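Apart from one protein chain that is not included, each protein chain of the complex appears where it belongs.
Right, subunit A next:
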Amino acid sequence: MPDDETTPTSEDTPTSEETPTAKETAAAEEIAAEERGGDSPAEFLAETAPETVAPPGAPLLSVRDVTLRFGGVVALDGVDFEVRTGEILALIGPNGAGKTTCFNVMTGVYKPTSGRVEFDGERLSGRKPHIITRMGIARTFQNIRLFPEMTAEENIMVGADAHHKTSVIGALLHLPRHGREERDGRRTAAELLEFVGLEGRGGELARNLPYGDQRRLEIARALATRPKLLCLDEPAAGFNPAEKERLQQLIRDIRDLGHTVLLIEHDMRLVMGVADRIVVLEFGQKIAEGPPAEIREDPRVIAAYLGVPEDAA
């Protein structure tokens, strides 16, 4: 948010944000934001959306010839593609194709055996999870992993805290920054709850929310970290058609706010309906890449999903 806007090129280095000028600007912006007050949620969220360094269409995250071996098993074999700024990219493939492995390489959980992953021009592998989050990658989980005993609001505030700087001493003495960041976190939470359609439910415990709401809350929590790239791991799992419809709209709205979206999903209808481009994996290899219409017609993709007809083989 304000900090990022003042130092767009070096926002990962905390020291630069400690300079008085950055602080002053941040404070001034904070006051300005408070005065604006009556913004509609969309406007507010647009303001807090990431400062995209790369212009739309430029590669945000590139997977460069990545091979990953677990002992003798080749999980990923020379996979090479990129996520472009401002797009919705879907990663699909049959079970065991290496989607989740690829996802874990992209989010820095696994280190590739060879090849590399670059996010915004920087290497990802070997960095700690919280650093990667601050660089601008957020994710949701295939099996929901909210903090169950926290309220919905607190869950989102944990995400918002990723960019907060209140120290232990600051919290202890209630220094001004503590109050400012608490207010900021609460406001972010309220806006995001409304954005994902959970308005008025901030006080409820995450575990008491219905399944679908928990999934949406997880997306809100990830958005609170102000990601450049939001990775959704099977967000439609267990959804009924109506809920899938809503999710589709939500994903588009998220993209419209300026976040790039990486989507792993089984549901073909959802993927075809929402993705700008699709990358298809099978047996750890990329077999196709392109817009949905092209992918739908691709014989290799059809073969991978439906099997190869006897006479063709």
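The definition used in the following text is that a residue touches a chain if its C-beta (ideal position, glycine included) is under 8 Å from a C-beta of that chain, and two chains touch if they have at least 3 such contacts; residues count from 1.
In the analysis below, contacts and distances are computed from a predicted model.
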Tell me the UniProt protein name of the chain this structure doesn't show, selecting from "High-affinity branched-chain amino acid ABC transporter", "Cell division protein FtsL", "Thioredoxin domain-containing protein" or "ABC-type spermidine/putrescine transport system permease subunit II". "High-affinity branched-chain amino acid ABC transporter"
Hidden-chain contact residue, picked from the options A:73, A:168, A:242 or A:293: A:168
Touch with the missing chain holds, among A:178, A:215, A:244 or A:259, for A:178
Residue of A:120, A:154, A:234 or A:282 in touch with the missing chain, whole complex considered: A:154
Give me the subunit A residues in contact with the hidden chain, please. 107, 128-130, 133-134, 138-139, 141, 145-150, 154, 157-159, 161-164, 166, 168, 171-172, 174, 178, 181-182, 185, 207, 221-222, 225
